[in-house]
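Contents: one structure, followed by commentary.
With one protein chain held back, the other chains of the complex are shown just where they sit.
To keep things simple, chains are lettered A, B and C as they appear, and every chain counts its residues starting from 1.
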Amino acid sequence: MSEQIREVSMPRVHNLHHVEIFTPKPEESLDFFTRVLGLEESHREGQSVYLRASNEWAEYSTILTEGPNPGLGHMAWQVAEPEHVDGWARRFNDAGVDYRREAGGASFGQGDTVSFEGPFGHRTELFYDFQRHVPANPSLLRSRPSKFPAAGIGVSRLDHLNVTAQNVDAARDWYSDVLGFKLREAARTPEGDIGVWMSVSSQVHDLAIMRDGLGERGRLHHIAYYLETPQDLLNATDIFVDEGTPIDAGPGKHGLTQAFFLYVFEPGGNRVELFSGGYPIHAPDWEPVIWDGAAIEKAIIWYGGNLPDTFFTQAT
Amino acid sequence: MSEQIREVSMPRVHNLHHVEIFTPKPEESLDFFTRVLGLEESHREGQSVYLRASNEWAEYSTILTEGPNPGLGHMAWQVAEPEHVDGWARRFNDAGVDYRREAGGASFGQGDTVSFEGPFGHRTELFYDFQRHVPANPSLLRSRPSKFPAAGIGVSRLDHLNVTAQNVDAARDWYSDVLGFKLREAARTPEGDIGVWMSVSSQVHDLAIMRDGLGERGRLHHIAYYLETPQDLLNATDIFVDEGTPIDAGPGKHGLTQAFFLYVFEPGGNRVELFSGGYPIHAPDWEPVIWDGAAIEKAIIWYGGNLPDTFFTQAT
Amino acid sequence: MSEQIREVSMPRVHNLHHVEIFTPKPEESLDFFTRVLGLEESHREGQSVYLRASNEWAEYSTILTEGPNPGLGHMAWQVAEPEHVDGWARRFNDAGVDYRREAGGASFGQGDTVSFEGPFGHRTELFYDFQRHVPANPSLLRSRPSKFPAAGIGVSRLDHLNVTAQNVDAARDWYSDVLGFKLREAARTPEGDIGVWMSVSSQVHDLAIMRDGLGERGRLHHIAYYLETPQDLLNATDIFVDEGTPIDAGPGKHGLTQAFFLYVFEPGGNRVELFSGGYPIHAPDWEPVIWDGAAIEKAIIWYGGNLPDTFFTQAT
Partner (left out) sequence: MSEQIREVSMPRVHNLHHVEIFTPKPEESLDFFTRVLGLEESHREGQSVYLRASNEWAEYSTILTEGPNPGLGHMAWQVAEPEHVDGWARRFNDAGVDYRREAGGASFGQGDTVSFEGPFGHRTELFYDFQRHVPANPSLLRSRPSKFPAAGIGVSRLDHLNVTAQNVDAARDWYSDVLGFKLREAARTPEGDIGVWMSVSSQVHDLAIMRDGLGERGRLHHIAYYLETPQDLLNATDIFVDEGTPIDAGPGKHGLTQAFFLYVFEPGGNRVELFSGGYPIHAPDWEPVIWDGAAIEKAIIWYGGNLPDTFFTQAT
């Protein structure tokens, strides 16, 4: 009996698995994600192409789906235990969250799933089982799924995503209370948080939520891929500039999360971040880092040029 | 009742907190750890000096204690919840592990503690509460406890430790079954594992256990500090060479854990690793990476010079 | 006779030796150059302190001299042969350049010297002989004068300086025709060059000349120190931010010279660049790289935030 209680009381979201984005320019977007960023196509179905980065063991971390406008299709998280899929369904019943169930196999390479949109308009999937990538030509480095080198920039892995909300305080509390995300850092004003950086893993953020600059709902600010070193990110920037990729901001370093960052726009209009640095949080009792007052300036830009106004208004 | 059952059934070791090492040359060792590695002294008591690295929020991660011979004093781990200290005591009763209890405050800056030696001779402490470092002159980077720059090499934080055992298979099973460590990677021969890399966190290893080259018990192979980039590790190596620090091996990269490594000996005789790279494991269902057969060569050295014979025999 | 003709016809400026800057805050400037940048004081005389960087074999590359306002004291260049000091005197006679001679020893550690101000108001010295640094505690790396590590950021060496002129075309021609500098890159408009990057060595620039934003004469835009890698420059930026050093621009990369740059202000008000990257020019027949039209934007910023307006007006 105690086991059942445990399942009911504490299903856990464990780690980000993939993100689906919509693009009105599917061919250009695919060219960008494969030739420039260096992801590999692993599957194609309907209007969607499934992509994986060189250090990812799943068949995909990124789904490009043709759509009339850019934006977030959905984000998908792996839960901590197989039975947590049911656990989340029960918890959503209790919490009054509207959700759907989808049997394993309904989505490519993905097991039993619970999906919901939540109060802030971002479609979300939770599942445990997924299909592993079996490399045709494996790396001799056995902890790495793809042989060196990857194409183009060769991003290492999907790291996090950043979405917007009209009311960041409310979103912070909902992701914390209902989904169990931990607050890691926040930009705080007397009128409330303007951005929060939260995680379910040891990463300083798996999910960031920023105030929507236009007061809209359900938008995506960016998805982020990891590069192993800042030098790799500088090399990537050379490639973007020569390629003519529109650069939104960076390279620079946020005080928030210690991110060494570069933001660009993919051809479909979605913002993509390349990210290195950050820091791991291994303490179970981490005190959130709060940036307030005059410190918010350094939170936003520790070093590097100022962010453009569009950084605070443009989302998809 | 369910809560009590949960506590009994699943206390968790959460992350490495500190390591105490013995040194027969306390002054030279202290000079090395502070002036060369760049740790700061935070406390001094009896024959011990307590040290913290620039990215650590605890008052210390490293204790240097005068002793007749180099070696491991103890390793100390933070547990996941305050009540897990009692949980571990109960579990050790059930498992027949001999342990001691120590009330909070008996050790500097450390709460209620359960300690034990275990079957492989490494004294170990488990606790939850500890004293945070309050910087006298805090960094403007609020997630960082110390102002830039640190002294000398300026290591970032204690990362892991590596101990030896006569029977690595037995040690692997005991750390897994009794303490809940997860096996991440192993070097496997038909006669058994010669090394295992285990963690309780998202790190690829918090604790490594290698076969003791002399068949001895309770020895320390090395403690490891993290540097943010391989370039920082190369810069550190210049400093070590000019300082005359004895270098055991490296710089190089192990296939195992993808570690970019350098091993040196501190003046007291203990091996110290500087470490960058590695990779995080966020999957709850990670399949251990097994290196066997001819692949063991690349496991040990992915690139860089061969390890000296002493790497496999010398421990403290 | 041919030898005499050769001397007369072709004295050569060979490489930048040192720069003297004025500071109204000599103590704060000295603290900045030594504790933060990591230069060493080698001599003190009158109102001047002489400083050398860790990879410099001369006793000094930088002189800080107390003065009512910040600005350029003088720049000093080593000539290619001992007899070129006389050669330049003769050449200046022919060219109608007003100059002074100073016997060896009149300036600390410096041989026979010819000095002049030139038409653009920058006092300049030419000499061949100078005193070498004899390290008290030499590095084991015999091509390096100072032991690892240097203090603070530990800049490697003085790299170049950048001065302003009212008429860049005229300055470019004068430095080319009279002093033998080679044009390496230029930012060119239909109204004339707005900046030129020139060298006497294989460096892409030993001396840059930019249009004075206020139409003033004899001003210094910045002096630049080299760091071995972009990663070192990023690490330096962390130090500057935490130190509270005013940052003018960067980190970023100019298209011009491929410089990975950071500009800060030292306490006396002079702009100081930290510089990595660039490229060597080994061809004897290098075609100057001309940035014109729309390309000037990428010339100024290849990547990184826009330069502040003050970059184009503020000089000392």
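One rule holds for everything that comes next: a residue touches a chain if its C-beta (ideal position, glycine included) is under 8 Å from a C-beta of that chain, and two chains touch if they have at least 3 such contacts.
Please read these numbers as outputs of a predicted model, since none were measured by experiment.
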Residue among C:131, C:176, C:258 or C:310 that touches the chain left out of view: C:258
From A:139, A:176 or A:314, residue that would touch the chain that is not displayed: A:139
Options B:10, B:140 or B:234, residue touching the unrepresented chain: B:234
Chain not shown: contacting residue from A:10, A:170, A:239 or A:295: A:239
Sites on subunit A contacted by the missing partner chain, in the whole complex: 139-141, 147-149, 152-153, 229, 231-232, 235, 238-239, 241-244
For subunit C, the residues touching the chain missing from this view: 1-2, 5-6, 9, 14-16, 55, 57, 78-81, 128, 140-144, 185, 201-204, 228-231, 255, 257-258, 277, 279-280, 282-285, 289-291, 295, 298-299, 302
Footprint left on subunit B by the chain that the document does not show: 229-231, 234, 237-238, 240-241, 247, 249-253, 260, 298, 302-306
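To be clear about the criterion, only the chains that are shown with their structure count from here on.
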Interchain centroid distance [CA atoms averaged], subunit A/subunit C, Å: 46
Length of the line joining the C-alpha centres of subunit B and subunit C, rounded to whole Å: 47
Multi-partner residues of subunit B (at least 2 other chains): 140-141, 229, 231
